[in-house]
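Only a single protein chain was left out; the remaining protein chains are all shown in position.
Going in written order, the chains are labelled A, B and C, and every chain counts its residues from 1.
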Amino acid sequence: KSASKLLIKGGTVVNAHHQEIADVYVEDGIIVAVKPNIKVGDDVTVLDATGKFVMPGGIDPHTHLAMEFMGTETIDDFFSGQAAALAGGTTMHIDFVIPVKGSLSKGFEAYKEKAKKSCMDYGFHMAITKWDENVSREMEIMVKEKGINSFKFFMAYKGALMINDELLLEGLKKCKSLGALAMVHAENGDAVFEGQKRMIELGITGPEGHALSRPPVLEGEATARAIRLASFVNTPLYVVHVMSIDAMEEIAKARKSGQRVIGEPVVSGLVLDDSGLWDPDFINAAKYVMSPPIRALGHDKALQAALSTGNLQLVGTDHCAFNSTQKAFGIDDFRKIPNGVNGIEERMHLVWDTMVESGQISVTDYVRITSTECARIFNMYPRKGAILAGSDADIIILNPNSSFQITARSHHSRSDTNVYEGRKGKGKVEVTIAGGKIVWENDELKAVPGSGKYIEMQPFSYLFNGIDKADAKYLSSLQAPVQRSKAAS
Amino acid sequence: KSASKLLIKGGTVVNAHHQEIADVYVEDGIIVAVKPNIKVGDDVTVLDATGKFVMPGGIDPHTHLAMEFMGTETIDDFFSGQAAALAGGTTMHIDFVIPVKGSLSKGFEAYKEKAKKSCMDYGFHMAITKWDENVSREMEIMVKEKGINSFKFFMAYKGALMINDELLLEGLKKCKSLGALAMVHAENGDAVFEGQKRMIELGITGPEGHALSRPPVLEGEATARAIRLASFVNTPLYVVHVMSIDAMEEIAKARKSGQRVIGEPVVSGLVLDDSGLWDPDFINAAKYVMSPPIRALGHDKALQAALSTGNLQLVGTDHCAFNSTQKAFGIDDFRKIPNGVNGIEERMHLVWDTMVESGQISVTDYVRITSTECARIFNMYPRKGAILAGSDADIIILNPNSSFQITARSHHSRSDTNVYEGRKGKGKVEVTIAGGKIVWENDELKAVPGSGKYIEMQPFSYLFNGIDKADAKYLSSLQAPVQRSKAAS
Amino acid sequence: KSASKLLIKGGTVVNAHHQEIADVYVEDGIIVAVKPNIKVGDDVTVLDATGKFVMPGGIDPHTHLAMEFMGTETIDDFFSGQAAALAGGTTMHIDFVIPVKGSLSKGFEAYKEKAKKSCMDYGFHMAITKWDENVSREMEIMVKEKGINSFKFFMAYKGALMINDELLLEGLKKCKSLGALAMVHAENGDAVFEGQKRMIELGITGPEGHALSRPPVLEGEATARAIRLASFVNTPLYVVHVMSIDAMEEIAKARKSGQRVIGEPVVSGLVLDDSGLWDPDFINAAKYVMSPPIRALGHDKALQAALSTGNLQLVGTDHCAFNSTQKAFGIDDFRKIPNGVNGIEERMHLVWDTMVESGQISVTDYVRITSTECARIFNMYPRKGAILAGSDADIIILNPNSSFQITARSHHSRSDTNVYEGRKGKGKVEVTIAGGKIVWENDELKAVPGSGKYIEMQPFSYLFNGIDKADAKYLSSLQAPVQRSKAAS
Partner (left out) sequence: KSASKLLIKGGTVVNAHHQEIADVYVEDGIIVAVKPNIKVGDDVTVLDATGKFVMPGGIDPHTHLAMEFMGTETIDDFFSGQAAALAGGTTMHIDFVIPVKGSLSKGFEAYKEKAKKSCMDYGFHMAITKWDENVSREMEIMVKEKGINSFKFFMAYKGALMINDELLLEGLKKCKSLGALAMVHAENGDAVFEGQKRMIELGITGPEGHALSRPPVLEGEATARAIRLASFVNTPLYVVHVMSIDAMEEIAKARKSGQRVIGEPVVSGLVLDDSGLWDPDFINAAKYVMSPPIRALGHDKALQAALSTGNLQLVGTDHCAFNSTQKAFGIDDFRKIPNGVNGIEERMHLVWDTMVESGQISVTDYVRITSTECARIFNMYPRKGAILAGSDADIIILNPNSSFQITARSHHSRSDTNVYEGRKGKGKVEVTIAGGKIVWENDELKAVPGSGKYIEMQPFSYLFNGIDKADAKYLSSLQAPVQRSKAAS
């Protein structure tokens, strides 16, 4: 049989805009046809999807593979992380390039190097961690020559990645001019720093101190600030890892008044609560440490609700895995626990179970929040995020009657723990096809290093539509400058 | 040339989920292909759409043609109203059947009769104006045998159409069991009645008294009530003609908490304000009378903003036209002015100019709010609301560089006034194709009475997706009944 | 020593507007002087209040003594209930007169009779349970001749006390014209009825079914509705027993926009949660049954917060006690469990412990929410609610360093259970003085039947201040009626 020809028969093909029973025919990594009763020759590999959902592979908008952070490096690199992704039904991710010594270009080159071992497609956001003329110039190069259309600003991590409002404003203006999407990590870094000192002074050095030092009010504050500055500049904003009701409500309020703000909850925020941080076993507790923190019970349900009706738009993971040894760096001081949880393998299952199985969203919504909306925001649709003729053949087959169970013993991340350890649910990704190849089937992974491609993303996504007209309309509404004679009054 | 074969060449084909430059080929009323460079024979009529947008024809979810109301009948019947629609780029509408002497079946038959002269496709909602076992039984017949999947309840029009909360609850439950969408006209009818008396007592008998007698707070009240009762029953709700910030905010709040509420602003509420009601010329003032009333400046912009980000979902017209003679019934008492404004012809143009030309939404959003979302909500997608192979060939070609001007002198409604008189803007529907036929081209209308079809709409639209699972999950969460021994304590 | 002359020495005298260290001298039931170092003769009884707070006796705005309800009568009558009140530092209450066979006058007479055994001062609200000309006329008599200045309307208890919006509007208008305060029990009675049926059908017949049948959304709905109707009439509104975040937020929103709405949380809503209703012991569970229900954890803290900043204004109890035998009427059906909890004795202690000891409010605030604001709203200030020369000598001495403990074994209500059983806290009312007499001291009660007076309350409290001016301003803002010539246009 030809490895490059596939027919998926009889499944319910689901796009964000529609679902129907149809066959999907793939050749050379591209979807060629989507319609009922496709006839093919004997050389074609046929997969029976009867009673199952055939959907675009997941796209994870927020990952950190092979990232140097807090004195160590994430345990998953571009191969192991992507392998885990594929086993979980995710066929593309967008990772954050960290500049090298302030240079965006060097950062980009370094990440291209790291990504050589990729076994699935990937794209890049770029983190902006300082501001000068050079950064501004390099942003332009990244957008015009390197296929990057989004930049992330950190309002936290004081003394390291954090930038102040003046630079954020510069960044927002530059992003607008380039048609690039500004993203923010929204926590008030000054106050977090203060909160950390306070906890240490109180003798609260364990993982619970991490959450206590940066409560939801600080996430709400920074989210409100970023939204209002973006409104002032009139450019779209993407808030990464929305973890709290406080942040979500700011996004909902802005959207109600017509502002283009995208809110990305992450799986851990949707399905976990902070109780794990109080676990008397340090390692168990430390694995829940991420920023912004996983919140108290109640935030999870509220984020799910907002997601179900489009007040939040897509789901990421912030996959940033460290193993026990690394987490143990902070045994005496939570500030030294490397921040991050896993999720790249678990996202598709947990979102299905939490959102679809609970009746909160439809299967088309599921495709939208796990894949299509990400592709649209980052301007790759319909190449990615769709099961349409001409789209890349990144496809999953999910069996709603099968079930999944999560454990570090069998997951594909290199981490020796899993923040979702023991979790079970309904719905299982039985087949993953990436770039037209079956890479996951019968619980067996066939990931090939180097088979993943870098996906260039063009600026001026749909979020920029009409911004120029709105600006012009605003200016014409000012009734200014007023004509005044300078003669004495 | 064959009248049944059409090729639209070179336009930007816009669906709610995607836009691309492509050709559209139509045969026998159905879209056969959508792709670049379609080759056809000489018998095919070719339309050049280069530089223009090729979009699904508008679907107006809210019209009243040939309706008997307030002692008269709307001036537009199923032919004149639909002709106006076609001239304005709308190719389908959903009208409200009014029961006859309490009988839904008789109402349905009467409207089928009225609709025989139709020149475009149409569907029906059914108004529920009282409640008994018979109504309940007939609702089931309407859904299962007659192609109706939505029922409207009036919280206003005391003494006439209004129902109380007890009946509304019964109606919501019945709708839920049938998979039919409950719609509400949301104003507190008791308070409106009181407000009308108050105005008359104050000697305010003119059209301005209409708005003053039913302020936004009464719309907000009823909207909040209907939403909460629908939440209590856990069934989707559709709020027709959202005219005020008060109502919109209730919808946004409910959606934020995960409730399935659809808000339908109408064109008049989006682009007009109430100042016309104070016009010293009675006829000019009276033409603005509709319920809920057109509101003070500020509500319009707020509704536009909410619409732009999906807090409101689709745009209707509540087209319910009366001519000057009819409006004059209320010369001495605003309560006798037939309620209603025109809009079926103007909707597509005004929404384009107000929302797209101002930069508030993209062209794909435009398709969504004028056509696709309506088709999805009433379960006709993708037959309606899409330019896809297999869809009905209801298509418009809009030239963004052309412009429109509205006046009663040239409009196609039979009314002798137009509530948008004198309004100009950019963007013009140059061609309308309904059922595969060109019916509007070069400002010339070719509407054929009897050519329109009744579109049956199936229950259990996407809004019902997962409702059963959510109900089951709710029940299992109750931890009830508690097991108690009845022995003395 | 003269029983009619008292000197309270050295305490911190607290009024809502100020606290200071001073002596308080009382003669013949009236406060004669409040200043430092008052010298008196030997015949005067002297109480040492050094280190303690001398405050106005509590006023409970919401009680039901000797009320016939749900086929039985509350276990506490005007003597036992008031005795309990005095032991807990409350020296006045306002009870709800229930009309007799629709007659307000007969209801009033009946309650005057019941109240003959009173051992402390009391006033009356009047419940309005139906509407006709007679009721309207009698309301006027109650206000002008009987000392009643508030009327309560029930939006729940369908088939019994409930009135619809039409009557509520009539009631609001009548109240406004009389300068009387409209009060509402805010739950959607139609939906509650539906919810009760639903629970019984599900086999949930126990006390937990009570809460499940009437969730917060129904309280929020009715609160929103009453507020908006009161806004429409422009008359003040008093929402009794605010039990949920949903209701509180409606009140806060209305107040933010300038509307005069008073929200009365009750002690049970402030300090309890609904978990008790799930107690496997029926009697333990049944004692928590009241309407609106005690809510899930979280509502309590939110109500406390709103109370602390004046978004809610005063605290009542809805004391409506039944003993175990009576509660057992509903052993097979929660709808037959007499609704009501105790609280008249516990209110002052629990509010102190929950609000003052937690640091949420100051002692002056405590006086305001337990006494002064009630006196102001019902127009008895400064006769009641103040420690000022000329005020009635209703005084308590609270020791902040002492502590209290609540149990049915020692409480003064006749009930054999206590919904706060086992609760402990800081702050104890050591002395209660009512009408200038020491009635509670050294844990000993000296209540004298017949010593309590009926307090007539005048209409047009401060809440009505400026209403006429606002109405006039509204009218002059309408720019209506518009002058129109009737000549043809």
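Observations on the structure shown:
By our rule, a residue touches a chain if its C-beta (ideal position, glycine included) is under 8 Å from a C-beta of that chain, and two chains touch if they have at least 3 such contacts.
Model, not experiment: these values are computed from the prediction.
With respect to the full assembly, the chain omitted from this view is in touch with A, C.
Across A:Asp95, A:Asp121 or A:Glu208, the residue that sits in touch with the chain not pictured is A:Glu208. Residue C:Ala305 is the one among C:Val46, C:Ala305 or C:Ile331 that touches the chain not shown. When the whole complex is considered, the residue among C:Glu109, C:Glu357, C:Glu441 or C:Glu456 that touches the unshown chain is C:Glu357.
Considering C:Asn37, C:Thr50, C:Ser257 or C:Asn442, the position touching the chain not shown turns out to be C:Ser257 (whole complex).
Against the chain not displayed here, chain A makes contact via residues 164-166, 169, 188, 190-191, 193-195, 202-206, 208-209, 212, 215, 217-218, 220-221, 224-225, 228-229, 231-232, 278-285, 324, 331, 475, 478-484, 486, 489. Residue-level contact of chain C with the missing chain is found at 15-18, 249, 252, 255-260, 302, 304-306, 308-311, 356-364, 372, 381-382, 462, 465-473.
One rule holds for everything that comes next: only the chains that are shown with their structure count from here on.
Shown here, the protein chains touch in a chain-like sequence that does not close on itself. Closest to the protein's overall CA centre, chain by chain, comes B. Here the C-alpha atoms of chain A line up with those of chain B after a rotation of 180°, rounded in steps of 5. With each centre defined as the average position of its C-alpha atoms, the distance from chain B to chain C rounds to 48 Å. Each chain gets one centre point, the mean of its Cα atoms, and the points for chain A and chain B are 37 Å apart.
Averaged C-alpha coordinates give centres for chain A and chain C that are 52 Å from one another. For chain A, the set of residues that touch two or more other chains is empty.
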